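Right, I'll just put the structure down here and ask away after.
Note that one protein chain of the assembly has been removed; the remaining protein chains are unaltered in position.
In this document, chain identifiers A and B correspond to the written order of the chains, with residue numbering beginning at 1 in each.
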Amino acid sequence: MVYLSLTGVLFVLGLHGLFTARNLLRRLLSLNILTTSVFLLFVVMARLAEPLDNVPHAIVLTGIVITVSTTAVALALVVRIAGRMREEDVGAAADPRGDVE
Amino acid sequence: MIPETAGPVILFSLPLAAAITVFIRPRWSVPVTLGASGVLLAAAVWVVGVVLQQGAWRHDIGGWTAPLGIGWNVDGLSAALLLLTAAVGLAGAVFHASRPAPLATVRDPRFFWPLWLFLWGGLNALFLAADLFNVYVALELVSIASVGLIGLAGGSAQAAAWRYLLATLLGSTIYLFGVALLYGRYAALDLALLTDGVERDGVTAVAAALMTLGLLLKAAVFPLHFWLPAAHGRAPPAVSAVLSAVVIAAGYYLLVRLWFGPFAPLLGTGVATLLGLLGAAAVLWGGLLALLQRRLKMLIAYSTVSQFGYGLLVFPLAAAGAAHPAWTGAVTLVLAHGLAKAALFLAAGAIVLRHGIDRLEALGGDQRGATLAWVAFAIASASLVGLPPTGGFLGKWWLAQAALATGGYFWLAILMVGTGFTAAYLWRALQAAVRPGREAGIDPATLSAALGLAALSLALSAAALGLAAPVLGVLLDAGPGAPG
Partner (left out) sequence: MGVAGVIFDVLLALALTWLAWQATRAADLFHAVVSFIVFGLLMALAWVRLEAPDIALAEAAIGAGATGALLLSALDRLASRERRRRLLYEPGAAWGFWIPAGGALLGALTLAAWKLPAPGLGNEVRAALGVSGVEHPVTAVLLNFRALDTLLEIGVLLLAAITIWSLGRAPSPLIPAMPSPALPALGRLLFPVFVLVAAYLLWRGSHAPGGAFPAGAVLGAGAILMLLAGARPWIRSSERGPWRWILSLGLVMLLAAGIAGTLAGQAFFEYPPGTAGPLILLLEVAAGLSIALLLFALYLRGEPCEHGYRGKGR
């Protein structure tokens, strides 16, 4: 099945992007691709089952809504961080250093 | 009505209902939250009582049995963690409600309370869930609420919140990949069904590896702890308390559920030793870094990395044959750590409010307004180090027994060295109290005694846990979570 291989490819691409990209937005895109690969696995299994299994479909629908929620929170956070660090590279915003009082 | 189901229904529904209420009517936040917290604590105590009396039970949601439906599973482990959540939740709410009026650390108090209650609801849903996908949804609820609460501190806390969000989302996605593989293999998501049906094969092994990796990231196990100190060190005090005490424990809880449930057949010496070594490294590395910190809250945050290392020692000790003492010991340590660590963070919050700064060298001098907090700090430290008769002592005692019974002298040595580190860094923190300090910070008269009392009640609970050994033994024996 073509889509089964695609699952693995997207999983690896997502992981790769997540770990090598420095830009915050790009990391978020990578994470979304990673999540899509998981959904794909669920749906491929639903398709392989005999008869067609609808439980993974419901699971993925739930997952899509959750993913858009987390993505929206992440984006709102990124925009705030970027606004706070106008002078710096957005990619450096996740730097662990920095003081707090 | 089946009487025992009322407990879980209250624990599941009330935090969410209260969250909606305080979202719609922010001015009712404090009375609604405190009232709900009291009821939740009572419900959790009741659930523990029911488990003690009649053992573990299961509730099928909507009347649908697995594999089609979702179940709630209430046993000793989940009941204990529900009670821990309620205790920390109540104390944290009291602390947050009693802070003096100029709220320097939380920018927008109107949204603190709904986020707080959503976090509580997510945790309760997680500890009740017997279904792997339901667990995922609950995990996301916990993650988003935690991110919101960390971000409330503003400034660099938002960068910490971002790192936490990315780490925790990656963790849940990897976990979900494993869940998908398990579903494809067994057509089941229910923990009990999987426990009965799992076989030792490649698919299961890959799924177990992925799910474990995701959860290790969420539980901030060395070397995946990088996100924890900044997030826990920078959040508002009540938030740090619940994050370190319960949210990290939630990741650990799932690891234990899985490896003493469905994945038990895979828990050979190799995997167990690997997990144990990660735990040992966490104990040493976290302890060392805690010793090097110059800020009180960061010291406590690194201590969390170190303390959860002990929890992982349960795997090699159980694989070596001492499942029972290792199991009760590790869970007792997690409970004692939760109470003590929440007490430390709340006490630190009060101390930092008093002095206006959290550098260790500036915390000395006039301690009016922070005396209770320092007393709580000292008692909680005693439990974290493991002085008898505290809960920390009891947990370490059981773990040490397990190590001695199986000849695991290496693990015993880790336990000892870790205890030395803990004593050293907490002693450093306590020493700060008696140094001469500068005169600054807030007027002690504005500090409510409730701040110190909230910390003190948790610290005393951590200490008293050591006296509850017989009850804990019975409680943790109840249910499928307990091995053998």
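One rule holds for everything that comes next: a residue touches a chain if its C-beta (ideal position, glycine included) is under 8 Å from a C-beta of that chain, and two chains touch if they have at least 3 such contacts.
Bear in mind that the values here come from a model prediction, so they are computed numbers and not experimental data.
Q: So that we can see where the missing chain sits, which residues of subunit A does it touch?
A: Against the missing chain, subunit A presents residues 2-17, 19-23, 25-26, 29-30, 32-33, 36, 39-41, 43-55, 57-62, 64-73, 75-80, 82-83, 89-91.
Q: Name every residue on subunit B in touch with the hidden partner chain.
A: Residue positions of subunit B that touch the missing chain: 1-2, 5-6, 8-9, 12-13, 16-17, 19-20, 23-27, 59-64, 67-70, 72, 107-108, 111-112, 114-115, 118, 121-122, 125, 133-134, 137-138, 140-141, 144-145, 147-148, 151-152, 158, 181, 184-187, 201-203, 206-207.
Methods note: only the chains that are shown with their structure count from here on.
Q: How far is the middle of subunit A from the middle of subunit B, if each middle is the mean of its Cα atoms, in Å?
A: Roughly 26 Å, centre to centre.
Q: Mind listing the subunit B positions that touch subunit A in their complex?
A: Residue positions touching the partner: 68, 133, 137, 140, 143-144, 147-148, 151, 153, 155-159, 161-163, 165-166, 169-170, 173, 176-177, 180-181, 183-184, 187, 226, 230, 233-234, 357-358.
Q: Within the complex, which stretch of subunit A touches subunit B?
A: Per the stated touch rule, the residues are 11, 18, 24, 27-28, 31, 34-35, 37-38, 41-42, 45, 48-49, 53, 55-56, 59, 62-63, 66, 69-70, 73-74, 77-78, 80-81, 84, 93-96, 98-101.
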